[in-house]
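Below is one structure, written out as C-alpha cells, with a few remarks after it.
One chain of protein is taken out of this complex; the other chains stay put.
Let's turn to chain A:
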Amino acid sequence: MATLTEAPPPLSPTAPEKKPPRRRGRFTPYWLLLPGILWLLVFFALPMIYQASTSVQTGSLETGYKVTWHFATYWDALADYWPQFLRSILYAGAATILCLVLGYPLAYLIAFRAGRWRNLIMVLVIAPFFTSFLIRTLAWKTILADGGPVVGALNSLHVLDVTSWLGWTTGDRVLATPLAVVCGLTYNFLPFMILPLYTSLERIDGRLHEAAGDLYAKPVTTFRKVTFPLSMPGVVSGTLLTFIPAAGDYVNAELLGSTDTRMIGNVIQTQFLRILDYPTAAALSFILMAAILLMVTFYIRKSGTEDLV
C-alpha cells in the first residue's frame, strides 16, 4: 500500500555524482541534539523522577515527606477514584469519536473541494485558538444557558427527553450534565483532529481517485477502498491528539459539569492543591499516564500504523 501513495518520481537528469564530503564533525549530530536533550532532561525527565518519588512518599506538610516506598498509595487512589478514571476515558472517547465524525467531512472538504476557499476555511478552523481556552469554554455557558435559544429549541424538539432518558442530560437543561462536558471537550479539541486529517488527506494524489473511477468504483467504494485507508495516518494522529489531552482535561468538567461529571484531572487538581495530598496526586497522574500509554500502544498496534507515528 505504501507504494501507492508515492506519485511516480519525476524524470530528472542524473545528477553528477558528488564525492561525499569529508566527515569532519562526527559528533555534530549529537551537538545539535544537545539543546533538545537538555530541555527534555530538565523539563521532562527530572520532574518525572521527582513525581515518581513523590508518589511513594508519606508524610505531611508539617513533618515533611520521606520516601517510604509506600506503593499502597496507588491501590488506594485507584480504589477511591476509579469512577472518575472510567468517566474520563468515557468522555474523552466520546469526544474523540464526535471530533472524528465532525472533523473528517470538514477536512475532506478543505482538502478536495474548497478550491479558493481553502485558506479561508483553514483560518476559520484555527481562529478559535486566538482566544483563551477558558474564554472559549465559558462562552459555552452562555450558548447553552437554560433559558437560551439552543436549549429552548432542543426542548421543543423533545431532543432533551431522549438524552435525559439516556442519562446524558438532567431534566430540561444541558449545562451541568455529561452532555455539556462532552460537547465542550469536542469543541475545544476539534482543531487537533481536523489539522492532521487535513494534512494526510491533502497529500493524496487526485489521480488515484480518477484511477478508482476508471476501474468502475462507485464514489462510496473509492472512499472506502482508497481515500480512507490512505488517510489513516491522519485518523490515528488526530484521534491521539484529541483523546490524550481530553482524558486529562479538567477545565470543561469544572465549568460545564456538575458533581457527577468530575474527571480525573479535577481529582488530581483537588488532591494536589486543596487537600495537599501530594503522593496521591502524583500516583493518580502516573496511573493516568500508564493507562493512556497502554491504550495508545494497543490502539496503534490494532490500527497497524506503527510506521506512521
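The rule is simple: contacts are C-beta pairs under 8 Å (C-beta built on N, C-alpha and C of every residue); 3 or more make two chains touch, one makes a residue touch a chain; residues count from 1.
In this text, contacts and distances are computed from a predicted model.
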### Message
According to UniProt, what is the chain that's been left out of this complex called? Choose from "Cytochrome c oxidase subunit 1", "ABC transporter substrate-binding protein", "Chemotaxis protein CheA" or "Protein-glutamate O-methyltransferase CheR".
### Response
"ABC transporter substrate-binding protein"
### Query
Which of A:V67, A:L86, A:L215 or A:A290 sits in contact with the chain that's absent?
A:V67
### Task
Quick one: say which of A:R26, A:R113 or A:R274 touches the chain that got left out.
A:R274
### Query
Residues on chain A that touch the omitted chain in the whole complex?
42-43, 46-47, 49-51, 53-54, 57, 59-67, 80-81, 84, 134, 138, 141-142, 145-148, 170-171, 173, 175-176, 250-251, 254-255, 257-262, 266-278, 281-282, 285
